[in-house]
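One structure is given below, represented as structure tokens, and several questions about it will come after.
A protein chain is absent from this complex, but the other protein chains hold their places.
Showing subunit A:
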Amino acid sequence: MKCRLCGQAFLPSWSLSNVWTRQTLCPTCKIEFVKRGECADCGKPGHALCADCQQWRKQGQTLVTHPLFLYHPQAKAFMKQYKFLGDTALLEVFKTELKKVKVKQDWIVPIPLSPERLAERRFNQAEWIARMLRGRVHLALERTDGVALSHLSRRQRYERTNPFHVIQPVGGKNILLVDDVYTTGITLRQAASRLREAGAKEISAVTLFRSV
């Protein structure tokens, strides 16, 4: 079998527990993906509640986020291939992990891209992660800015105005936000605050990676 990520041929290890799962990553690539850390709110390794999340809690902006993995070099290689080269079928390597996420919320809402960015990238990476989860996906948000977040400093991210607005009736719904990488948590919280203003009940989030 061929590894989806590095292209290297490998022998899948068959056992009774995994006969029905499709093995898409070679053992060397698989071992590189490190599971989330201890922080209850954002999955950062180190403390039970990291300094950033304590700050957020003080400000009353609690958002429980469940990242699957840490954003280590191998994860960066994955994101480069998936997000920037547009290898959408690569997402299948996380199929089992994404299916295991327990979704009790009514709606799954992916973080949208701005129309210009969508035209350039030609797909929304968060939307396809959301569609891998077990639950109903609603594109309830819209985005207007076009500034790439990865070029901004942390401070600039804080100062930025909220680019999101809600385009579907979310009143009384429990909502699960989905994004690809959690870096500072600003984007997710901005989206969450807009949804709360529109009347959403409880909001939490799932991301594929937590950057460290």
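The criterion applied here is as follows: a contact is a pair of C-beta atoms (placed from the backbone, for glycine too) under 8 Å apart; a residue touches a chain by one contact, two chains touch by 3 or more; residues count from 1.
The working rule: contacts and distances are computed from a predicted model.
Matching "Helicase-related protein", "ABC transporter ATP-binding protein", "Aspartate carbamoyltransferase" or "Formate dehydrogenase subunit gamma" against the UniProt entry of the left-out chain gives the name "Helicase-related protein". When the missing chain is restored to the complex, the residue among A:1, A:31, A:51 or A:85 that touches it is A:85. Considering the complete assembly, subunit A touches the hidden chain via residues 81, 85-89, 91, 118, 122-124, 128, 131.
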